[in-house]
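Here it is: the structure, laid out below.
The complex appears here without one of its protein chains, the remainder shown in place.
Order as written gives the chain letters A, B and C; numbering starts at 1 within each chain.
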Amino acid sequence: MFSYFDVLSVQILFSSFILMANKRIKSYIKTFRIQSLLIALTAGAMGFSLEKGRIDLLVVCLLIIVLKVILIPNMLEKTYASVEYIVEKDFILNIPILVILSCALVVFSYFSVSTIEGINSGIINAQIVNSMSVILIGLFFMISRKKAIGQIVGFLVVENGLYVTALFSTHGLPFIVDLGVFIDVLTAVVIMGFMVFNISEKFDSIDIEKLNKLRG
Amino acid sequence: MGFVLLAAPIIAVLLFLFCSKRTLQHTVSVLTSTVLLITAVFITRGVLLWGKIEYQALGGIFYVDSLSIIVLDIVLIISFLVSIYSVSYMENEIKNEKIAPGKLKIFYVLKYSFIFTMILALTVKNMGIMWIAIEATTLASAFLVSFYSNRYALEAAWKYIIICSVGIALALLGIIFLHLSSIEVLHGSQYLDWPALCENAKLLNPSVVRLAFIFILVGFGTKAGLAPMHTWLPDAHSQAPSPVSALLSGVLLNSAMYGIIRTVAIVNRNLGSNAYVGRLLIAVGVLSIATAAIFIITQRDYKRLLAYSSIEHMGIIAVAVGVFTPLSIFGALLHMINHSFTKSMLFLSSGRVLQKYSTKDISKTKGVLRVIPITGTAFLLGLFAIAGTPPFSVFASKLNIAISIFEIGGFWLGAIFLLLLAVVFVGIALNLFRIFYGQDYVQDKKTSTPSAESNFAGIAVIMVLLTIISITGIFIPYELKELVLNAQNIIIGS
Amino acid sequence: MQYAAYVLIQLLVIIMLAPLLDGIIRKIKAFSQKRTGIPLLQVYYDLLKLLRKTSVVSEESTWVYKIAPYIVFSTSIAAALLVPVTTKIMPGTLPGDIILLISILGLGRFFTMLAALDTASMFGGMGSSREAMVSILIEPSVLVSLFMVGLISKSTSLPQIMQAMKGIGAPLTYPVFVMIFLAFLIIIIAESSRIPVDDPSTHLELTMVHEAMMLEYSGRHLAIMELGAMIKQLVLITLLVNILIPHDQLIAVTGIGALVVSIFIYVAKVITVTIIIAIAEVCTVKLRFFSIPNLATLSFILLFLGFLQYFILGGSNV
Partner (left out) sequence: MEALSIRSMFQVSIMFYVIAAVISLVFIKKQRLCNTASNLICAAGSVFGMSASILKIFSEESLIAIHIFQSSIPFISADIKIDNLSAFFVLSLSILVFCVSLYSIGYISTYVGKRNVGLFNFLYSTFILSMFFVMTSGNAVFFLLAWEAMALISYFLVVYEGEYEENQAAGTLYIIMTHVGTVFLMIGLMLVFSHTKSFDIFGSSVGIPILAKNIIFILFLVGFGAKAGVIPLHIWLPYAHPAAPSNVSALMSGVMIKTAVYGIFRFIFFFLGAAHIWWGITIVILGVLSTVLGVAYAYIMSDMKKTLAYSSIENIGIIFIGLGVSFIALAQGNLMVGSLATVAALLHTFNHSLFKGSLFLGVGSIQYSTHTKNIEKLGGLIKKMPITALFVLGGAISISSIVPFNGFIGEWFVLQSLFANIVSGKAILNLLSIISAAALALAGALAIATFVKLYGISFLGLPRSEHALQAKEVPVIMNIGVGIPVVLCLIIGVFPMLLLRVADKVVFDLLGVSLFGQLKGGLMIVYHPLKIPGSVISPAAALIALTIIAVLAMLVIRVIGGKYIERRYGTWDCGFEALNSRMQYSGEAFSNPIKIVFRMLFRPSNELRAVGGSTYFPESLEYVTEFELIFEKYIYNPAVYLMQLFSNRAKVKIQAGSIHSYLIYIFVTLIVLMTYNRFA
């Protein structure tokens, strides 16, 4: 029915693959910007296309653009620029392996969602699979990256995935909930960014593999 | 009345931002807590009278029933006691130059935002907002965990915020699925409303509900410290200042568990049987107890040990909820209450030990009973209490839960459950009992200022908690019993 | 009336006979060494002499030291009262059984060992400790052997056991009783401190057990201690001969004559066993102290085999 939503969802999924394949922190942030933009597009399109026209989705679209396309990535870049950092390998496995595993995650999310009764009829469809894969890949991204900023980006991708899932499956959560989620995400990122400063100050590095003193 | 609960902490936070005298800050803190406590009494009375309290204002999000009032009362009582305790505790910390005097303001601001988020999580009926509030608890408490800003505290806080955020994010996915399952059943204004979901539970799409439950279990389970998502908990609870540890262990975990219980109520109504949910919860619960047992056996840090014990007790509650008979739910709710009071008392006592000895290392702490006899006695009794020894309250709830397990014929489950609890006791006894006896060994004489001994308010708080857990071990007020029974009906459906 | 007669006969026979056995053993040992040896009755003379001598009492000792000889002596006598020398004259029921017998002997041993410690002498402790070990090792055999005869005769009371044995006739023709007989011989040797367990004629600290405990005693105390030990030895021998070699069923005559004949046969049996013990003593050397467990184990194994034979493997057709 809304075949361009399918296209968008695949593109969002694809952007997370690109994210997984990125090597530099700067390029993560860039990819994240693109992904957020795609999501904003989706929300906007949905806001226009749905029968009654959903104003709240348009507001959300704007919010996404302001927050996730402009504000948060800028902030991350600033944080990244201000902490001293030596370019080094940031991921724990080879990029190709990571990408292949990400593919497996897509298959897995199809595998787990396919039990749902009424799949591919109505609003439960491949878009959900795609957006759930984004969440899983985001989580996987967090696991695969050593630097603190990488983890923040991963967390943001998970949030993106969540939002897309909500968008595709239920055309967005109730507006007040959406708003709250955005505030939460913003606060979380601010706090995390602040912590990255502190970490870089205390540990002379933002490599979180060095945060391993608390054991047992 | 209900909005006082939400307004008071916010006003307090604003006041803190504008007042810089320490005595004033303490006063504001204690006053706010008192106001909250008094409000809680009125709301509890209301709930006892009418069963639930709902306001139409603000889109009718305010909703308190017997289940939430139980958890809410725990939050408010413990935060009241912790506020009193904090006064002298924080003063001592400043005197011992652990923290800068200016940071007290930050402490109180964060603490009351933290309390606000917890109150919010417990007083809304919209599960989405509940989620937001629970996520916000993480954010509010992250800087409380890293309050001492040393490397360990920072590490703990980072792990705390990352793991909990990820976990909670998964819970949001679960809530989205719950929403998805109900989208054809409910109307726009009812979306994600717990009472509406619960009422129409039979009509929801079961396969989506099942998927939703998994995400919510993992998500809120992370926050509740259920294994294997518990990994942040020992770090955060042991690095935070002791009053905050008491809040985290005694209160925050309950809020997350509350989210799980709410979901379970919907899912079990929807699926019509407990098999699906029960198996998962019991598995996770037993795994939590076992993990805690393994880690407690050789624990060298007493605050970490207490943190692991919290994991154990969350596991117990999860098992009890998993069993899902009236008796087990009764036990679970009772256990929630008992664990909160006992564990807060333990963390508060351990705070006094920590201030006295300046070390969390068990092997460097000796003669607690001589150095601080009253706190020491309370700490020792509290350890027995938390391990489930009568006449303390944890025994009563543990007994009810164990009986409920055996009642449904789960012999092996019950046996493993009880044996694992015994292993935990062995661990506590092996490691922790030794700090109480022997010659006193205070590492640094300077840190043992006499004021630490004359902290009457702190001792009083600990004694109040000790009294509560001793009395509720053999007797609970009829009002409380009624509340718990009502909550049991809410969860199971009468 | 019958009871008084029984007690009288019992006391007379036992007290008179006990020292004689020591004399016999000494005489046989002397013969084996091609010596003439002391007269048979020398033991009696010694005892009488000792009774009249001044007692030298250790300064360190207390009342325990002084009452011990009397307790030891009276326990031996009490034990003797429980073991009939002849079944021809017996009161209907004797208020005692094998368990009481063992317990009474235990009382005597308890005080012997305590008295040895009372003098603060190094030998006392040594003897006491060794006596403890020997008794610990041999005690299971004592109880089990008595239990077994008791079980076969379905009673723990000694007169009843003897009655039952008379009914069997010649018990030693059955394997189980042979085992018990051999085991009991070992028990007698161990309990009455004879070679190879102990050497009664030595005062070398490396070897003595029973003598070490008595080292400080002198005068009348020593006399009754010695006499008590001799009586205990005779009681054990009496147990052996009257249970395993019953003879009263063979006596055809009745009345007082039967009694006399019975006691004569009894004395003959006791002397025979004494000779066997003496020969055993002549033929063996004292065992190394830590080899005694082997001997004790031997007796227990004998009993155990007997038990298996009789109770488990179905040989219970005595």
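Operating definition for what follows: a residue touches a chain if its C-beta (ideal position, glycine included) is under 8 Å from a C-beta of that chain, and two chains touch if they have at least 3 such contacts.
Since we're looking at a predicted model, the values are computed, not measured.
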Missing chain: touched chains present in the view: A, B, C
Residue among C:17, C:43 or C:104 that touches the chain left out of view: C:104
Residue among A:12, A:106, A:139 or A:166 touching the omitted chain: A:139
Listed residues B:1, B:14 or B:422, member touching the removed chain: B:422
Absent chain, residues of chain C that touch it: 48, 51-52, 54-62, 64, 70-71, 73-75, 77-78, 81, 93-97, 99-100, 102-104, 106-107, 109-110, 113-114, 116-126, 128-130, 132-133, 135-140, 142-144, 147-148, 150-151, 154-157, 159-160, 215-216, 219-220, 223-224, 289-290, 293, 300, 307-308, 311-312
Positions on chain A where the hidden chain makes contact: 92, 108, 111-112, 115, 136, 139-140, 142-143, 146, 151, 208-209, 211-216
Residues of chain B in contact with the chain not shown: 158-159, 162-163, 166-167, 170, 210-211, 214-215, 217-218, 222, 228-229, 231-232, 234, 276, 280, 291, 294-295, 297-298, 327, 330, 334, 367, 369, 384, 387, 389-391, 395-396, 399-400, 402-403, 405-407, 409, 411, 414-415, 418-419, 421-422, 425-426, 429-430, 433-434, 436-439, 474-478, 481
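In the analysis below, only the chains that are shown with their structure count from here on.
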Touch-based graph of the chains, sorted into line, ring, star, complete or other: other
Most centrally placed chain - per-chain CA mean versus overall CA mean: B
Geometric centre distance via CA averages, chain C-chain A, whole Å: 98
Centre-of-Cα separation between chain C and chain B, whole angstrom: 78
Averaged-CA centre spacing for the pair chain B and chain A, given as whole angstrom: 30
Set of chain B residues in contact with two or more other chains: none
Residues on chain B engaged by chain A in the complex (per definition of touch): 59, 61, 126, 128-129, 131-132, 135-136, 138-139, 142-143, 146, 149-152, 154-159, 161-162, 165-166, 169-170, 172-173, 176-177, 179-180, 183, 188, 191-192, 205-208, 211, 234-235, 238-239, 295, 298-300, 304
Complex contact set, residues of chain A against chain B: 112-113, 115-118, 123-124, 132, 135, 139, 142, 148, 151, 155, 158-159, 162, 165-166, 169-170, 173-174, 176-177, 180-181, 183-184, 187-188, 191-192, 195, 198-199, 202-203, 208, 211-214, 216
